[in-house]
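All protein chains but one are shown at their positions in the complex.
Labels run A, B and C following the written order; every chain starts at residue 1.
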């Protein structure tokens, strides 16, 4: 019947973003059925203008794909691993031949009995790189099996990639853009606009995000709701939104500075986005990306890194606002009821 | 500017579903930018008609919310915990007074030093229950603090709920609908329509989904891509799609039967859906829900349980199809390239 | 050749312990090759006398064993689960018939496809209960298979017990004694005897034990070195010391009080000890247990609970001392070098 469904979207901001990557005031689109998200992000966005801004830093950028091979015994795999580590230039050349965009970076091994798990790392420029890395990996294992005929094919995906699934490996070895967004908020701004104190937010972060997540049996994750923002922005921007699963595994860290101001940060190790490729040719996607200056004629990968930076800054706005409201008993409930009435 | 974004949607199926909950042939809507998902689910759906069907079983159904309180020392919390466990009827009455739908089931405690984490469990009928449980919890902690004045409020959400975040607690204690979908596929059907064998699928599941996920440092999760289907159906059906994070933590289990047929199952412990409430009043949502007979005048909670069952069956179709294709070297790449050309 | 190996042991303390369980000054034996552990615990023990003492609270006490059964499909398992939940009295009677000590408490289920995992919970009095619960479980599954003939035996141990292995389930559902030890240390005592401040210890705990453990991909664990103390005491006291694996999964929580004193706590959810049973009939074990008044003619289970309380208090001493030393650059290295020279 339908060819499309419609999801409510709203542009929110601007958000004041600073840092080594770029300095801009950005308006961001959030597509979601959960409309209270909009005013929540907006509250954080307004705070960004009462401070020096939200500092965004890029820590890492790569895309990964893992495969499984198998042999007779672990001894052969151990030798093969060591040889492959010395043949990276050949692997690099193979990848280059499969794509104009994908670049081989490195590889990582896990050996379990006679099973051989290889995790390839690539740069994929402005594309998120899902297909590009599958294609490259397909060629890489063809070549490896040819060079090491005692190896047998098991799978083109070995679950240590790890795509759209919970893992510790993505945070430890990297997958997608690893971005940190930080803000320093004077105490009086905190009190006036967030109705709370730096100390209260810091304490709540310890008890809820850090200890609460540990108690929940979470893994490498300590935040209130990164997934909400990731979903809303991934949808509005033509991204593969199932990647919010790994994206949800980030860490919020807050502390009170000597001058009583609040240091507040969100660390997002696995933001997976592109500004080209599948999903980017819808008019609304193009128009949003253009408006955020993420379709410029920039150096390899810059547009998608910038986009990831904007997303991390938006996550900060939303995380800050939610935590602030939860420090006050009853506030969250009142806010939701108020929004529902409107 | 825009008020809505548009996401491609397609109805796929029918899928033949059997079991104690309901027996029907169902067509399902999948909204996604990743169009290869559609033929993949369709392949699984076709298989369901070559067998007795996909058996769907409901294991559990509840919604949760956790809060944090604090006291002077752990001794007081230990006593309070034991008292509250004996006052469940009072808690039940409070919840009843906050909502016509929410019903208190039980509560679970975690004590860390002088911090008091309480996880409330509710039935929420046909609503997913996010807001209903927040409202109920808001009243519950008001009452608890009144009864135990040595307790102080810390947070209305303690991260052991766990909402939209990775956890082990959701799988262990339950959150949302816990559904298992199973199918038995004769060997010749497997060979003819999936181009693989029961043994190959079983072996791949062990090496990729079980061991691969363990190696990835995953937590209570062993599957190929439940998140893809959850996202596509949650979006088409007006659900809060950020709940794919916990939904992604499910387990695929396959084995070869004595008669060489394939036993294949997906266990989805945390499907969080409703057929009423926020997001359900869009025309397309209503029309999809109606078509799947999920808006009937049924007993408390049946519609949403049925919906969860349909989603689990769809996950099975998609998981089966992807695993089958990954057993053959190069097939996944060829399939993607073929679809891209069209 | 040898019939015994010798491990260095030293009695350390006394430690001043208070709380609802017991109030005593206790000397504890630590058997270890790592002798710097002795002065480290002693420093903490001395601090306990500069304060009101270390408050010990018991949160929970149980022993568990899990089994695996299997059926044709999940639907049968779901029904069987619900029936068994209504037949707890029969299960209780079976357990009673297998042992004078073991008492059935409850059971927990996990269903994956057609696999049926049951986790039984028992009280085991003053015994740690490893064998007692295996024996009881052996009888329980015999009876269950007789009552539900469609169930087949898979394993007497299903790894969700979880014995001597890492898990989230032990912390969430309980295994062994769950004990919290807490202390409040005036700022000046902290500065004088620990050469650090409440703020520094609190900050270190956040950055090292909470965030560091999250980054490590740990699961339900946030401490510096509980395993060291558990090992040393389990060995000296005839316990099954491989249980330090689950014991190591505890959480240290510290904060600065309004009066600038330090609140410091260790939460040890899985201390597995007995005062009777295997390993307790060695002369040195008996003599240590006697000296700690853990062989008294007390009520069912009191002696082993007290023992667990003493262990938690000792863990606190050692954790506090190590964290204090790590707040100062170079101190740990100097301390080790000093001890090595002596």
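Please note the rule applied: a residue touches a chain if its C-beta (ideal position, glycine included) is under 8 Å from a C-beta of that chain, and two chains touch if they have at least 3 such contacts.
Keep in mind it's a predicted model, so treat the numbers as computed, not measured.
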Hidden partner chain, touching residue among B:5, B:77, B:112 or B:222: B:222
Candidates C:9, C:94, C:191 or C:256 - the one touching the absent chain: C:9
Full-complex contact with the absent chain, from C:123, C:298 or C:326: C:326
Contacting the left-out chain in the complete assembly, out of C:124, C:249 or C:303: C:249
Touch residues of subunit B, complete complex, unshown partner: 168, 171-172, 203, 206, 210-211, 213-215, 217, 219-222, 251, 253, 255
On subunit A, residues whose C-beta touches the chain left out of the figure: 19-20, 55, 57-59, 73-75, 77-79, 81, 110-115, 168-169, 172-173, 180, 182, 217, 219-220, 251, 253, 263, 265, 267
Residues of subunit C (touch criterion as defined above) contacting the omitted chain: 1-11, 29, 31, 33-34, 66, 68, 70, 110, 112, 115, 117, 131, 134-135, 138, 141-142, 153-170, 172, 203-204, 207-209, 211-213, 215-221, 223-225, 227-228, 230-231, 235-236, 238-242, 244-245, 248-249, 278-279, 282, 284, 287, 326-327, 329-330, 332-333, 336, 340
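Here is the rule we use: only the chains that are shown with their structure count from here on.
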Rounded Å distance between subunit A and subunit C, as computed from the means of their C-alpha atoms: 37
Interchain centroid distance [CA atoms averaged], subunit A/subunit B, Å: 23
Centre distance in Å when subunit B and subunit C are each reduced to the mean of their C-alpha atoms: 33
Shared interface positions of subunit B, touching two or more other chains: 110, 112, 115, 168-169, 172, 217, 219-220
